[in-house]
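Sharing a structure here in structure tokens format.
With one protein chain held back, the other chains of the complex are shown just where they sit.
Right after this comes chain A.
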Amino acid sequence: MDQFILQILNGLDKGSAYALIALGLTLIFGTLGVVNFAHGALFMLGAFVAVTLSKILTLSHKVVDETRTDFLGNPLQVDVPYVYDFFGEGVGDLLIDWSVPLSILAAIPIMIAIGFIMERGLIKHFYKRPHADQILVTFGLAIVIQEIVKYFYGANPIPTPAPEAFVGSFDFGVLLGFDPNAIIYPYWRLVYFFFSMIIIAGVFAFLQFTTFGMVVRAGMADRETVGILGIDIDKRFTMMFGIAAAVAGLAGVMYAPINSPNYHMGMDFLVLSFVVVVVGGMGSLPGAVAAGFLLGILESFASMSAVIDLLPGINQIIIYLVAIIILLTRPRGLMGRKGVMEE
């Protein structure tokens, strides 16, 4: 039983990342009808916003400390971050420690701006082209973004630690009456899960309860009619692209402490996210979220040792296997609508 709960928990954080990326992909697909292969790159850019902010915060200058000497007997030079000068040591340390959560604030405007530029500059011109062309041009864009990041940050993963307060693990087992250390779960993954739930809830609430969201939903259902009613739907859809980019970026920001960001992390996630979207059903937001968590949890169950003994290698292929089965038995995915991406 404790193993069971542990695997569900393990699946949640990966599932949240899948769900967030798939949600963004579906937002773009549902509104603009574009298959965005560069979405993984947006996720990666988010993670690198966190990297950049922590680099900026730890930017320092050398100060000679007269009280101490180095091994040669010269006065010791100490690196002092600029934030110490601005805010004093206490606040400065706090800022550096909390750089990843702080990056959220930076990531929202940056990612929305990147989304705007992408949509207005490139994707706008591809609405009338075939889906294959959209896939190819965004695939090319993903390569370009990835290579630019590689040029500036190098090819190695850059460790980006979570705040001190979230280091360590939470003992779930005690809470549920199991032995201590039976179910332990890192705090940050818990944070990631709750964070993603908030984002998902926020996106759904935005679409459901605001006038803007109502218009967008109407546009998703029937773009032409909304246009005839005198609403500039293109503008709203561009906004939605920005929001989708921000969702992917935030998923990336918070994922940075779980997995040190490197330039190809986006591509790694992209393939799986597409599988998630297709399993959930193209164009269905709840489907994308549900499929994300479902596949994340299935993946972690498949990597239990008991399962691997029974079916060796199943942990490697479970997601693809499920995708193939679902695509062949339920052609529209779990919650796909009729008439989406069908000839």
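Quick notes on this one:
The rule we apply is simple: contacts are C-beta pairs under 8 Å (C-beta built on N, C-alpha and C of every residue); 3 or more make two chains touch, one makes a residue touch a chain; residues count from 1.
By definition in this document, contacts and distances are computed from a predicted model.
Chosen from "Amino acid/amide ABC transporter membrane protein 2, HAAT family", "Copper chaperone NosL", "Multiple sugar transport system substrate-binding protein" or "Acyl-CoA dehydrogenase", the protein name that UniProt gives for the omitted chain reads "Amino acid/amide ABC transporter membrane protein 2, HAAT family". Listed residues A:Val80, A:Ile143 or A:Val307: the one in touch with the omitted chain is A:Ile143. Only one of A:Leu6, A:Ala22, A:Val35 or A:Ile243 touches the chain withheld from this view, namely A:Val35. The omitted chain makes contact with just one of the residues A:Phe4, A:Phe194 or A:Tyr320: A:Tyr320. Interface note: of A:Pro130, A:Gly177 or A:Gly230, the residue touching the hidden chain in the full complex is A:Pro130. On the side of chain A, the interface with the absent chain consists of residues 35, 122, 125, 129-133, 135-137, 139-141, 143-144, 146-148, 150-151, 267, 271, 274-275, 278, 282, 312-313, 316-317, 320-321, 323-324, 327-328, 331, 341-343, using the contact rule stated above.
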